[in-house]
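Quick one: structure below, then a few questions.
Every protein chain except one is present and positioned as in the full complex.
Here is chain A:
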Amino acid sequence: MSRIIVMTSGKGGVGKTTCTANLGMALAKAGQRVAVVDADFGLRNLDLLLGLENRIVYTALDVLAGECRLDQALVKDKRQPNLALLPAAQNRSKESIKPEQMKRLIKALTKVYNFILIDSPAGIEMGFRNSIAAAREAIIVTTPEISAVRDADRVIGLLEANDIKAVRLVINRLRPAMVAAEQMMSVKDVQGILSIPLLGVIPDDEQVIVSTNKGEPLVLDEKLSKAGIAFTNVSQRLQGEKVPLMDLSIPQDNFFTRLKRLFGVSS
């Protein structure tokens, strides 16, 4: 049976699309057949993060309008043939598609793909409802910031109300130095407050931007960055492997090491 997973957050800009691109690619690398679905109609980005923007011919809307078959709209990744993107229309609003139609698209994808990741738009309106309509699992993406966590909580409630019970948490953009300085909520804080199982923690990493610029998900890098490792770990946990949380504690260039250095104690 295929896994249908919506990536959602409530708040925008917390890393849903980044997570979808990297998880999709990591799962494909691991041999899974993966379809990533851009459900952010009107503000599509997933194509950019995957570097597939120039190969889009049809979109999900064209499939629904009967202008093409589903397989014609799917953009297959050349680097990783196990991965395909179902693009959203860029010039239509989120209201241009209904939950029923989304279900039909996803249902068709389950015939071929065993992982379907749906990149949800921000908000909790129509676009969000479309994106969760067919999902059986959800990954809540949040950052350790009050507004993101609050919105995540709201979305968790809505998922529960929509009978999506397998809901797990990815905490993105963690800054260990800030946590150590008591200026940012810790992983434990956020998870404790949201009270859903933790799937992974992605550090704040400038390599994310570098990879976005290139249209190459981090998990494709030969030498994986910290965020690249973290995304790979998440993909493994998603496949049922037990992978310990990576150690994100700050490389000890803090007060104490600097103090030691000041007094000439090498460390």
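Quick note on the criterion: a residue touches a chain if its C-beta (ideal position, glycine included) is under 8 Å from a C-beta of that chain, and two chains touch if they have at least 3 such contacts; residues count from 1.
Simple rule for what comes next: contacts and distances are computed from a predicted model.
**Student:** Name the chain not shown, per its UniProt record: "Cell division topological specificity factor", "SDR family NAD(P)-dependent oxidoreductase", "ABC transporter ATP-binding protein" or "ABC transport permease subunit MlaE"?
**Tutor:** "Cell division topological specificity factor"
**Student:** In the complete assembly, which of A:M7, A:M102, A:L117 or A:V149 touches the absent chain?
**Tutor:** A:V149
**Student:** Specify the residue from the set A:I193, A:V210 or A:L245 that touches the hidden chain.
**Tutor:** The single option touching the absent chain is A:I193.
**Student:** Residue by residue, what part of chain A touches the chain that was omitted?
**Tutor:** 146, 149-150, 153-154, 156-157, 179, 182-186, 189, 193, 195, 255, 258-259, 261-262
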